[in-house]
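Note that this complex is displayed minus one protein chain, with the remaining chains in position.
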Amino acid sequence: LGGDVLLPAPQSISILSTNMKHFLTWSPVIIQGATVRYSVEFQGEYEREYAGGSWIPTSECSRTTATLCNVTQDISASVAYRLRVRAELGASRSPWATTEGLFTRAMTSLTPPLLRVLADGHHLLVELADMGPSFQFRVLYWRKGQESRVQQKVLREVSSVVHLDTMEAGAEYCVKAQTHVQAINRSSSFSPTQCVRARGDASL
Amino acid sequence: LSMTEIRAGFTAIKANIQSRDPIRTLSILSHPHSLHKVKSADRCCITHQLFTFYVDKVFKHCRTEDSFVNRKISSIANSFLSARRKLGQCREQNNCMCGEESTEKFKQILANYEGLNVTSAAMKSLGELDILLDWMEKAR
Partner (left out) sequence: SGELYCSLPNPRNVHFESINMKNVLHWSAPEGTGDGVFYKVKYAVYGVGKWIRKPECRNINRTWCDLSSETSDYEEQYYASVKAFLNGTCSDWMETTRFNPLTDTKIDPPMVSVSSTDRSISIILTAPEKWKSSPEEESISLLQVYPGLQYNVSVLNKKTKKRWFFSISNNTLIVPWLEPGTAYCVSAQIHVTTPILDSGFSKEHCITTLKDK
């Protein structure tokens, strides 16, 4: 089976991109009793404009049976990319199905960071979930009631509990954070605000 | 202008690319003139010229038999395109002009390049990317 099968091109191809993780998806090509495989290629602006419109096999999806391909490693510059996928069965190849428009990683959707705020005595601390090397975290914090005196810290790699500042005894402090991706110069919306209280008596 | 991604891409293939350049005694970028001697006023202009040099002349002649290396070269080439776009904006806004000395330096770079066959020259230039990045980051 496969040598003489006329394979249709995959349909409904689309790119899903969240927090700088980019995926190509498509509908499966169904051939009864056969395992259809797929190969994905990408083309950046350089390939289109300077390399004769050449295409490059993706790093993760050659002859895969999945209908989802992680192209994060391949979409690795701030230019417009095109992607294409075809079905393969034995020696048969379907036509290429190419993404409609162009995709740039600046189109990724950015979600607020997962943030945990801690008070340890007089110390205000945060824990942020790591989101990969592209991400920085802009952390805003203020003493409750003094919303006009917001302070900021930009954190890069966050692998543990990071010290923000010291707090006045008994005072309540609030914190919120957003991600920032320097490569596309965009930021997420802010995380919900979290407040904690410093140990000690506020009246002192 | 973040060079981090270009630097990471180059570091991943540096050993592979430099091993394809057997000529120890010639350099495209660093001899006889060192980039480190470029006047600061000329930096913006010569950087733009060098990015154009890489985009127009170098990357297209660097295809290898290794798909991992090819993907990294594609990533670097596309990053150069977007960086050159930003440099172009900077050049226009600041009306960067290349001084006589830097023009001479860039001509020497082109002469070094033309002095080799195109594949050797391209592979050597690609292998010298860290010379360009070191200079740019130091200059910053």
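We just call them A and B in the order they show up, numbering each chain from 1.
Keep this in mind: contacts are C-beta pairs under 8 Å (C-beta built on N, C-alpha and C of every residue); 3 or more make two chains touch, one makes a residue touch a chain.
Nothing here was measured: the structure is a model prediction, and the numbers come from that model.
Contact with the undisplayed chain is limited, among B:Thr4, B:Asn70 or B:Thr103, to B:Thr4. Counting over the whole complex, chain B has residues 3-4, 7-8, 11, 15, 18-19, 24-27, 30-31, 34, 36, 127, 130-131, 133-134, 137-138, 140 touching the chain that is not drawn.
The set of chain A residues touching the chain not shown comprises 120-123, 125, 155-157, 159-163, 166-167.
Here is the rule we use: only the chains that are shown with their structure count from here on.
Averaging Cα coordinates per chain places chain A and chain B 29 Å apart. For chain B in complex with chain A, the residues that touch the partner chain are 2, 5, 9, 55-56, 59-60, 67-68, 70-71, 74-75, 77-82. Considering their complex, residues 44-47, 49-51, 56-57, 59, 73-74, 76-79, 182-183 of chain A touch chain B.
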